[in-house]
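Just one protein chain is left out here, and the rest sit where they should.
== subunit A ==
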(Lines give C-alpha, C1' and ligand atoms only; values in the text may rest on other atoms or scores of the structure.)
Protein backbone atom coordinates (compact mmCIF):
# COMPACT_ATOMS: atom_id res chain seq x y z
CA UNK A 1 0.00 0.00 0.00
CA UNK A 2 2.82 2.36 0.90
CA UNK A 3 4.41 1.77 -2.46
CA UNK A 4 1.30 2.13 -4.54
CA UNK A 5 -0.65 4.90 -2.97
CA UNK A 6 1.52 6.84 -0.63
CA UNK A 7 4.11 8.21 -2.96
CA UNK A 8 1.74 10.82 -4.30
CA UNK A 9 1.35 12.30 -0.89
CA UNK A 10 4.99 12.80 -0.23
CA UNK A 11 4.56 16.48 0.27
CA UNK A 12 2.25 15.91 3.16
CA UNK A 13 4.74 13.61 4.77
CA UNK A 14 7.22 16.39 4.26
CA UNK A 15 4.81 18.78 5.88
CA UNK A 16 4.48 16.48 8.83
CA UNK A 17 8.25 16.34 9.13
CA UNK A 18 8.26 20.09 9.40
CA UNK A 19 5.81 20.13 12.27
CA UNK A 20 6.84 21.32 15.64
CA UNK A 21 5.25 19.32 18.35
CA UNK A 22 6.77 21.28 21.21
CA UNK A 23 4.32 23.53 22.95
CA UNK A 24 6.78 26.26 23.85
CA UNK A 25 5.11 28.68 21.56
CA UNK A 26 1.81 28.43 23.29
CA UNK A 27 3.29 30.51 26.06
CA UNK A 28 1.29 33.69 26.12
CA UNK A 29 4.37 35.91 26.25
CA UNK A 30 5.36 34.66 22.84
CA UNK A 31 2.16 35.92 21.36
CA UNK A 32 2.66 39.40 22.74
CA UNK A 33 6.26 39.47 21.63
CA UNK A 34 5.24 39.23 18.02
CA UNK A 35 3.75 42.68 18.19
CA UNK A 36 1.43 41.83 15.30
CA UNK A 37 -1.86 43.69 15.06
CA UNK A 38 -3.90 40.49 14.82
CA UNK A 39 -2.30 39.07 17.91
CA UNK A 40 -3.77 41.75 20.09
CA UNK A 41 -7.23 40.36 19.40
CA UNK A 42 -6.27 36.93 20.69
CA UNK A 43 -7.24 35.80 24.12
CA UNK A 44 -4.10 35.14 26.11
CA UNK A 45 -4.70 31.40 26.02
CA UNK A 46 -6.06 30.79 22.54
CA UNK A 47 -7.58 27.34 22.85
CA UNK A 48 -7.05 25.60 19.53
CA UNK A 49 -10.07 24.05 17.84
CA UNK A 50 -10.20 20.30 18.46
CA UNK A 51 -9.11 17.97 15.72
CA UNK A 52 -11.83 15.88 14.14
CA UNK A 53 -11.80 12.55 16.03
CA UNK A 54 -10.82 10.45 13.03
CA UNK A 55 -8.17 12.93 11.99
CA UNK A 56 -6.78 13.08 15.49
CA UNK A 57 -6.46 9.30 15.45
CA UNK A 58 -4.63 9.38 12.12
CA UNK A 59 -2.33 12.04 13.48
CA UNK A 60 -1.65 9.92 16.55
CA UNK A 61 -0.34 7.14 14.34
CA UNK A 62 1.67 9.26 11.92
CA UNK A 63 3.04 11.41 14.70
CA UNK A 64 4.65 8.30 16.20
CA UNK A 65 7.37 8.19 13.60
CA UNK A 66 7.84 11.85 12.75
CA UNK A 67 10.60 14.07 14.10
CA UNK A 68 9.29 16.91 16.15
CA UNK A 69 10.86 19.90 14.49
CA UNK A 70 12.67 21.20 11.47
CA UNK A 71 15.05 24.06 11.07
CA UNK A 72 16.44 25.33 7.75
CA UNK A 73 19.63 23.31 8.13
CA UNK A 74 17.49 20.18 8.16
CA UNK A 75 16.08 20.73 4.66
CA UNK A 76 18.71 18.45 3.04
CA UNK A 77 17.89 15.72 5.55
CA UNK A 78 14.24 16.14 4.79
CA UNK A 79 14.83 15.87 1.04
CA UNK A 80 16.99 12.81 1.56
CA UNK A 81 14.16 11.27 3.55
CA UNK A 82 11.80 12.05 0.71
CA UNK A 83 13.89 10.21 -1.84
CA UNK A 84 13.41 7.09 0.25
CA UNK A 85 9.71 7.30 -0.49
CA UNK A 86 9.28 6.14 -4.07
CA UNK A 87 7.62 8.53 -6.48
CA UNK A 88 4.39 7.71 -8.31
CA UNK A 89 5.42 5.22 -11.00
CA UNK A 90 4.38 5.70 -14.62
CA UNK A 91 1.97 2.78 -14.51
CA UNK A 92 0.13 4.44 -11.62
CA UNK A 93 -0.15 7.60 -13.70
CA UNK A 94 -1.66 5.80 -16.68
CA UNK A 95 -4.23 4.07 -14.47
CA UNK A 96 -4.42 0.98 -16.57
CA UNK A 97 -4.39 2.87 -19.85
CA UNK A 98 -6.94 5.51 -18.88
CA UNK A 99 -4.32 8.22 -19.45
CA UNK A 100 -1.57 8.75 -21.99
CA UNK A 101 1.40 9.97 -20.01
CA UNK A 102 4.15 12.17 -21.35
CA UNK A 103 6.92 14.21 -19.74
CA UNK A 104 7.88 17.24 -21.79
CA UNK A 105 10.59 19.87 -21.45
CA UNK A 106 9.32 23.30 -22.45
CA UNK A 107 11.00 26.72 -22.37
CA UNK A 108 11.41 28.19 -18.90
CA UNK A 109 11.52 31.86 -17.95
CA UNK A 110 13.95 34.09 -19.87
CA UNK A 111 17.50 32.98 -19.26
CA UNK A 112 16.41 30.08 -17.11
CA UNK A 113 16.49 26.33 -17.82
CA UNK A 114 13.58 24.49 -19.40
CA UNK A 115 10.79 23.35 -17.17
CA UNK A 116 9.43 19.84 -17.26
CA UNK A 117 5.71 19.26 -17.63
CA UNK A 118 4.05 15.98 -16.76
CA UNK A 119 1.09 15.66 -19.10
CA UNK A 120 -1.67 13.08 -18.56
CA UNK A 121 -4.32 12.99 -21.28
CA UNK A 122 -7.43 10.81 -21.14
CA UNK A 123 -6.85 8.09 -23.71
CA UNK A 124 -8.96 8.20 -26.81
CA UNK A 125 -10.40 11.67 -26.22
CA UNK A 126 -11.42 13.31 -29.48
CA UNK A 127 -12.87 16.71 -28.64
CA UNK A 128 -10.72 19.28 -26.80
CA UNK A 129 -10.96 18.77 -23.04
CA UNK A 130 -10.79 21.06 -20.07
CA UNK A 131 -7.43 21.01 -18.31
CA UNK A 132 -5.98 21.25 -14.81
CA UNK A 133 -2.62 22.97 -14.59
CA UNK A 134 -1.20 21.59 -11.35
CA UNK A 135 1.42 23.12 -9.09
CA UNK A 136 2.64 20.63 -6.48
CA UNK A 137 3.06 21.26 -2.77
CA UNK A 138 6.02 20.74 -0.47
CA UNK A 139 6.52 24.00 1.34
CA UNK A 140 8.43 25.53 -1.61
CA UNK A 141 11.42 23.42 -0.55
CA UNK A 142 10.58 19.82 -1.50
CA UNK A 143 8.61 17.72 -3.92
CA UNK A 144 8.32 17.12 -7.64
CA UNK A 145 5.57 17.29 -10.23
CA UNK A 146 4.20 13.89 -9.24
CA UNK A 147 3.51 14.94 -5.68
CA UNK A 148 -0.24 15.27 -5.16
CA UNK A 149 -0.94 14.15 -8.72
CA UNK A 150 -3.20 11.26 -7.72
CA UNK A 151 -5.95 13.47 -6.34
CA UNK A 152 -5.85 15.51 -9.52
CA UNK A 153 -6.01 12.36 -11.65
CA UNK A 154 -9.11 11.38 -9.67
CA UNK A 155 -10.79 14.56 -10.90
CA UNK A 156 -9.47 14.05 -14.40
CA UNK A 157 -10.79 10.53 -14.57
CA UNK A 158 -14.18 11.58 -13.27
CA UNK A 159 -14.56 14.69 -15.44
CA UNK A 160 -12.37 13.86 -18.47
CA UNK A 161 -9.67 16.48 -17.95
CA UNK A 162 -6.13 16.84 -19.21
CA UNK A 163 -3.65 17.15 -16.35
CA UNK A 164 -0.48 19.18 -16.72
CA UNK A 165 1.78 19.15 -13.66
CA UNK A 166 4.78 21.46 -13.60
CA UNK A 167 8.25 20.75 -12.22
CA UNK A 168 9.54 24.00 -10.73
CA UNK A 169 12.85 24.88 -9.12
CA UNK A 170 12.85 24.76 -5.32
CA UNK A 171 13.96 27.17 -2.62
CA UNK A 172 16.26 27.93 -0.95
CA UNK A 173 18.65 27.19 -3.85
CA UNK A 174 16.21 28.95 -6.14
CA UNK A 175 14.43 31.66 -4.19
CA UNK A 176 11.53 33.75 -5.40
CA UNK A 177 10.74 34.41 -8.22
CA UNK A 178 12.27 31.21 -9.66
CA UNK A 179 9.54 28.76 -8.53
CA UNK A 180 6.55 30.85 -9.55
CA UNK A 181 8.13 32.04 -12.81
CA UNK A 182 8.82 28.41 -13.75
CA UNK A 183 5.19 27.65 -13.08
CA UNK A 184 4.05 30.63 -15.13
CA UNK A 185 6.26 29.74 -18.06
CA UNK A 186 4.78 26.26 -18.12
CA UNK A 187 1.26 27.68 -17.95
CA UNK A 188 1.87 30.05 -20.85
CA UNK A 189 3.34 27.23 -22.93
CA UNK A 190 0.39 24.97 -22.08
CA UNK A 191 -2.17 27.58 -23.13
CA UNK A 192 -0.25 28.36 -26.32
CA UNK A 193 -0.12 24.66 -27.22
CA UNK A 194 -3.68 23.89 -26.15
CA UNK A 195 -4.74 22.66 -29.58
CA UNK A 196 -1.77 20.36 -29.85
CA UNK A 197 -2.48 18.99 -26.37
CA UNK A 198 -6.19 18.50 -27.04
CA UNK A 199 -7.08 21.18 -24.51
CA UNK A 200 -9.94 23.63 -24.78
CA UNK A 201 -8.07 26.91 -24.09
CA UNK A 202 -11.22 28.44 -22.62
CA UNK A 203 -11.35 25.82 -19.89
CA UNK A 204 -7.97 25.74 -18.18
CA UNK A 205 -7.92 25.91 -14.40
CA UNK A 206 -4.96 26.12 -12.05
CA UNK A 207 -4.90 23.94 -8.96
CA UNK A 208 -2.57 23.13 -6.13
CA UNK A 209 -2.38 22.24 -2.47
CA UNK A 210 -0.39 23.95 0.28
CA UNK A 211 2.62 25.68 -1.34
CA UNK A 212 1.10 24.56 -4.64
CA UNK A 213 -2.11 26.37 -3.69
CA UNK A 214 -0.13 29.54 -3.13
CA UNK A 215 1.54 29.10 -6.50
CA UNK A 216 -1.82 28.52 -8.21
CA UNK A 217 -3.20 31.70 -6.64
CA UNK A 218 -0.10 33.56 -7.81
CA UNK A 219 -0.54 32.22 -11.36
CA UNK A 220 -4.07 33.63 -11.43
CA UNK A 221 -2.72 37.05 -10.38
CA UNK A 222 0.12 36.93 -12.91
CA UNK A 223 -2.11 35.81 -15.77
CA UNK A 224 -4.45 38.70 -14.99
CA UNK A 225 -1.67 41.30 -14.68
CA UNK A 226 0.37 40.17 -17.66
CA UNK A 227 -2.52 39.53 -19.98
CA UNK A 228 -1.67 35.84 -19.89
CA UNK A 229 -3.89 32.80 -20.37
CA UNK A 230 -7.55 33.33 -19.54
CA UNK A 231 -8.14 30.93 -16.69
CA UNK A 232 -11.50 29.29 -16.00
CA UNK A 233 -10.85 28.79 -12.29
CA UNK A 234 -8.38 28.39 -9.46
CA UNK A 235 -8.49 25.52 -6.96
CA UNK A 236 -6.60 26.49 -3.84
CA UNK A 237 -6.38 23.59 -1.41
CA UNK A 238 -5.21 24.71 2.02
CA UNK A 239 -3.05 27.26 0.19
CA UNK A 240 0.10 28.82 1.63
CA UNK A 241 -0.53 32.49 0.97
CA UNK A 242 0.93 34.76 3.61
CA UNK A 243 4.65 35.09 4.36
CA UNK A 244 3.91 37.26 7.41
CA UNK A 245 2.96 34.09 9.28
CA UNK A 246 1.18 36.06 11.95
CA UNK A 247 -2.53 35.29 11.81
CA UNK A 248 -4.48 34.16 14.90
CA UNK A 249 -4.59 30.62 13.53
CA UNK A 250 -0.83 30.56 12.99
CA UNK A 251 -0.36 31.40 16.66
CA UNK A 252 -3.19 29.25 17.88
CA UNK A 253 -1.94 26.11 16.14
CA UNK A 254 1.73 26.60 17.00
CA UNK A 255 3.25 23.26 17.88
CA UNK A 256 0.12 21.39 16.81
CA UNK A 257 -1.02 19.38 13.86
CA UNK A 258 0.78 19.54 10.55
CA UNK A 259 2.91 22.46 9.29
CA UNK A 260 2.89 24.79 12.25
CA UNK A 261 4.17 28.36 12.19
CA UNK A 262 7.77 27.32 12.79
CA UNK A 263 7.65 25.05 9.77
CA UNK A 264 5.90 27.81 7.87
CA UNK A 265 8.66 30.25 8.77
CA UNK A 266 11.21 27.74 7.49
CA UNK A 267 9.39 27.49 4.16
CA UNK A 268 8.87 31.21 3.65
CA UNK A 269 12.39 32.10 4.71
CA UNK A 270 13.75 29.61 2.20
CA UNK A 271 11.73 31.34 -0.50
CA UNK A 272 12.19 34.97 0.49
CA UNK A 273 15.27 35.14 2.71
CA UNK A 274 15.48 38.21 4.86
CA UNK A 275 12.69 39.97 3.06
CA UNK A 276 10.14 37.51 4.53
CA UNK A 277 7.52 39.43 6.47
CA UNK A 278 8.98 42.75 5.35
CA UNK A 279 7.39 45.55 3.34
CA UNK A 280 8.56 44.52 -0.14
CA UNK A 281 7.18 41.05 -0.69
CA UNK A 282 5.57 40.49 -4.08
CA UNK A 283 2.00 39.19 -4.28
CA UNK A 284 3.33 36.65 -6.79
CA UNK A 285 5.37 35.19 -3.92
CA UNK A 286 2.68 35.63 -1.28
CA UNK A 287 -0.76 36.23 -2.80
CA UNK A 288 -2.09 37.46 0.56
CA UNK A 289 -0.03 40.58 -0.19
CA UNK A 290 -2.16 41.41 -3.21
CA UNK A 291 -4.11 44.63 -2.78
CA UNK A 292 -6.29 44.07 -5.83
CA UNK A 293 -8.13 40.78 -6.14
CA UNK A 294 -10.58 41.91 -8.79
CA UNK A 295 -10.72 40.32 -12.19
CA UNK A 296 -9.67 36.87 -11.06
CA UNK A 297 -11.16 33.57 -12.20
CA UNK A 298 -13.63 31.85 -9.83
CA UNK A 299 -11.84 30.43 -6.84
CA UNK A 300 -12.37 27.29 -4.82
CA UNK A 301 -10.66 27.53 -1.46
CA UNK A 302 -10.70 24.93 1.27
CA UNK A 303 -8.82 24.65 4.53
CA UNK A 304 -9.08 22.95 7.91
CA UNK A 305 -10.23 24.84 10.99
CA UNK A 306 -7.27 23.46 12.93
CA UNK A 307 -4.35 24.56 10.80
CA UNK A 308 -1.94 27.46 10.46
CA UNK A 309 -3.41 28.58 7.13
CA UNK A 310 -7.04 28.81 8.29
CA UNK A 311 -7.22 32.55 8.75
CA UNK A 312 -5.13 33.59 5.76
CA UNK A 313 -7.20 31.34 3.50
CA UNK A 314 -10.50 32.62 4.88
CA UNK A 315 -9.20 36.17 4.49
CA UNK A 316 -8.26 35.51 0.87
CA UNK A 317 -11.79 34.35 0.06
CA UNK A 318 -13.16 37.41 1.83
CA UNK A 319 -10.89 39.70 -0.16
CA UNK A 320 -12.03 38.11 -3.41
CA UNK A 321 -15.66 38.71 -2.49
CA UNK A 322 -14.96 42.28 -1.46
CA UNK A 323 -13.32 42.82 -4.85
CA UNK A 324 -16.48 41.58 -6.53
CA UNK A 325 -15.14 38.16 -7.40
CA UNK A 326 -16.43 34.62 -7.11
CA UNK A 327 -15.12 32.24 -4.47
CA UNK A 328 -16.37 29.11 -2.79
CA UNK A 329 -14.87 28.67 0.66
CA UNK A 330 -14.94 25.55 2.82
CA UNK A 331 -13.52 25.45 6.31
CA UNK A 332 -13.62 21.83 7.38
CA UNK A 333 -14.03 21.49 11.14
CA UNK A 334 -11.18 19.83 12.94
CA UNK A 335 -9.06 19.51 9.81
CA UNK A 336 -5.28 19.75 10.10
CA UNK A 337 -3.12 20.80 7.16
CA UNK A 338 -3.63 18.39 4.29
CA UNK A 339 -6.03 16.26 6.30
CA UNK A 340 -7.74 14.68 3.33
CA UNK A 341 -4.41 13.59 1.89
CA UNK A 342 -3.17 11.96 5.05
CA UNK A 343 -6.53 10.51 6.09
CA UNK A 344 -8.63 10.25 2.92
CA UNK A 345 -11.01 7.74 4.48
CA UNK A 346 -12.19 10.00 7.29
CA UNK A 347 -15.77 11.17 6.89
CA UNK A 348 -14.72 14.82 6.77
CA UNK A 349 -12.10 14.02 4.13
CA UNK A 350 -14.68 12.29 1.96
CA UNK A 351 -16.89 15.36 2.21
CA UNK A 352 -14.03 17.70 1.39
CA UNK A 353 -13.11 15.72 -1.71
CA UNK A 354 -16.70 15.51 -2.86
CA UNK A 355 -17.07 19.29 -2.51
CA UNK A 356 -14.07 19.90 -4.79
CA UNK A 357 -15.42 17.59 -7.42
CA UNK A 358 -18.84 19.24 -7.31
CA UNK A 359 -17.27 22.67 -7.79
CA UNK A 360 -15.16 21.47 -10.70
CA UNK A 361 -18.19 19.92 -12.33
CA UNK A 362 -20.11 23.18 -12.01
CA UNK A 363 -17.28 25.41 -13.18
CA UNK A 364 -16.12 23.22 -16.04
CA UNK A 365 -19.60 22.20 -17.06
CA UNK A 366 -18.43 18.60 -17.05
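The criterion applied here is as follows: contacts are C-beta pairs under 8 Å (C-beta built on N, C-alpha and C of every residue); 3 or more make two chains touch, one makes a residue touch a chain; residues count from 1.
Note that contacts and distances are computed from a predicted model.
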item: Which of "Insulinase family protein", "PucR C-terminal helix-turn-helix domain-containing protein", "MaoC family dehydratase" or "Sodium ABC transporter ATP-binding protein" matches, in UniProt, the chain that is not displayed; value: "PucR C-terminal helix-turn-helix domain-containing protein"
item: Touch with the omitted chain, as defined above, among A:62, A:159 or A:315; value: A:62
item: Touch residues of subunit A, complete complex, unshown partner; value: 1-3, 5-6, 9, 12-13, 50-51, 53-54, 56-62, 64-65, 342-347, 349-350
